[in-house]
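To start, I am sharing the structure in question, which I have written as structure tokens.
The complex appears here without one of its protein chains, the remainder shown in place.
Now for chain A:
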Amino acid sequence: MEGNTFPNDFLISDERDVEDNSEQRLTTEQSKSPFREQDIYLPIANIARIMKNAVPANGKIAKDAKECVQECVSEFISFITSEASERCAQEKRKTINGEDVLFAMATLGFDPYIEPLKIYLQKYRDTLKAEKGGEVYQDTPQHLSDADLVDHFSQNNFAEMLVTTEQVDPAFSGQTSLEGSIQFQ
């Protein structure tokens, strides 16, 4: 069924140790069951790290809580995407863009996320422009640091939440080309 096929390498069910090895939760827990789309998760290690960073240093998180958040995340992504995709379809477009995502978030009650995301996207676009222009980063790119986002967030208590310090390196963003490109609106 089109739109619902996945490359086979993502369907690898890791039959060893599915209980403990939550990183392998890409398919249903029993590899014998048919693969279900809603069982795609983000890696638990990434999620656990973000959770840890959001709570005070000595905070602990139960394993089933992490797994629970994993499921919520997939649900969240699907939820927003459906809404974004509807808007896209209404406007007879085939590519979901950043604005569709932002619009969906506003519609679904995630308004506080919008401004910080806009800032983030702008910086991302700037970085790509710079990259295209052949600039080479000598130092840690400060302009995509979270400091600005943190300021903006602080009024919403998001300040402590933004802890990612990943550097900007669009060459490694997983996109091999910029076609299907960024739409500057």
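Everything that follows uses one rule, which is that a residue touches a chain if its C-beta (ideal position, glycine included) is under 8 Å from a C-beta of that chain, and two chains touch if they have at least 3 such contacts; residues count from 1.
One rule holds for everything that comes next: contacts and distances are computed from a predicted model.
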Options "Chromatin accessibility complex protein 1", "Myotubularin-related protein 12", "Protein phosphatase 2, regulatory subunit A, beta b" or "Integrator complex subunit 11": UniProt name of the undisplayed chain: "Chromatin accessibility complex protein 1"
Positions on chain A contacted by the hidden chain, ascending: 3-4, 6, 10, 37-38, 40, 42-43, 46-47, 49-51, 53-56, 59-62, 64-65, 68-69, 71-82, 84-85, 89, 94-98, 100-102, 105, 108-110, 113, 116-117, 120-121, 124-125, 137-140, 144, 157-158, 160-164, 166-175, 178, 180-183
